[in-house]
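This part shows chain A:
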Amino acid sequence: MKKWIRFLTIAGLVSMTVAAQAANKPAVIRVGAVGSSGKPFAGGINGIVQDQGLLQQEFKNDGIQIQLTLYKGAGPAVNEALAAGKLDIASIGDLPCVIGRAGGLKTRYILGRDNGVNSYIIAAPQANIHSLRDLKGKRISVSKGTKTHLTLNRLLAQVGLTERDVKLVNLSGADASAALATGSVDAIIGGADRPLVQQGLAVDVYDTRKDPIQNKGRGALLVTEEFAKKYPDIVKRVVKAHIRAAYWASQEKNKEALYAVETKTGSSRQSLVVDLAGQNLKEKYNPTLNASSVASFKDIVDFAFRSKLIRQKFDVDQWFDKSYSEVALKELGLENYWK
Partner candidate 1 sequence: MSKSFIKHFQWKDKLLALIVPLLLLILWQSAGPLQLVSELILTPPLTLFHTLADLVGSGELTDNIIVSLQRVVIGFLVGASSGFILGIVMGLSPFLKRTLLPLVKSVQQVPEYAWMPLLIILFSVGELPKIIFIAIGAFYPMVFNTFQGISGVPKNYHELANVYNYKNYRYLTKVIIPGALPSIFTGIRLSLGLSWMFVVGAELFGCDSGIGYMMIWGRQMFQIDLVMSGLVVIGAIGFVLNFILEIIEKRLFSWRRSFEGGIA
Partner candidate 2 sequence: MSIEKGTLEIKALSKSFIVDGNPLQILNNINIVFPAGAFISIVGSSGCGKTTLLRIMLGLETQYEGDALIDGEKIVGPGLNRGIVFQDHRLLPWLTVGENVAFGLEKLKRKEKKLIVDEHLKLVGLSGFVSAYPSQLSGGMAQRVAIARALASKPEILLMDEPLGALDALTRMYMQKELERIWLFEKISMIMVTHDVEEAIYLSDKVVIMSSRPGIIKKIIDVPLPRPRDRASSAFMQIKAEILKEFHLETEYPFAYAI
């Protein structure tokens, strides 16, 4: 009898731990990121994580699969995937993730990725635009509702202009380039890749490389609340893998290798070199959730609300969850690296 009780107790304990283990370990982590270039490669920190297989390394011994999906439809598509419950972890731009959260997506902001995404304004040579001030009354192509849109607002404000002083045309990517080349718009605000400038079809007017960090775009790493509640430890380890990548990218000595990774997304090396020239990599790739990032996101929420991009504001402090990154930084011995 006693034997039986002992056996049952042990069996019970074993099965409980097995069950507990099963509960603390997903079979697969579903990661989503933006891959709007159409190349099977994400940009920035994600690219490094992907290139170096950091997540696979982290979870190799646990038998957890990493399932990476790149969304050509960029931020909106990632938001839709989150809403459909298809993702656990998502990498997404700053404005889209604000829009998603305001739209009711149950996510937590767990890590910053890239704080220095620059915007470039280029213009048709014959448009006679040489400075921000010259934009007055011109037709400017912008992808409405993106961070670039917010940046344009800020840049216009610097010279005392508002959106109403210019004619905004909602275009993006290749369509914007085509519109500029054919004279349908006078200027474009977009990313570092500027083939039109290289081809002599457009001239540079302004870029945010030397600007304060508020003028730059950011990337965010999100986790769904559901996943975070179920597997907090896994989330911490995902964060850890990304911090490793950020640490690698923050070092000047890895700059060449960084270009090599970034060109896999389809960006030209030349534009990358220009974009990163004189940039403080440590500042750009600082992943920590600090006062600056909180302020920046509060600012985005305000802008989005004012511009009617979102219908209600939300509390950024509540949304940010530093707990994972703090532990991970400590474990990596990097708690003071970005301070």
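Candidates were picked such that all candidates are chains of the complex that A comes from, given by their letters.
Throughout what follows, a residue touches a chain if its C-beta (ideal position, glycine included) is under 8 Å from a C-beta of that chain, and two chains touch if they have at least 3 such contacts; residues count from 1.
Quick caveat, the model's predicted, so the values are computed rather than measured.
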Legend entry - chain A in this complex - touching candidate among 1 or 2: 1
Inset, instruction - Report the residues of chain A in contact with candidate 1 in the complex, numbered from low to high. - result: 75-76, 79-80, 83-85, 96, 99-100, 102-105, 139, 141, 144-145, 168-171, 174-175, 178-179, 181-185, 309-311
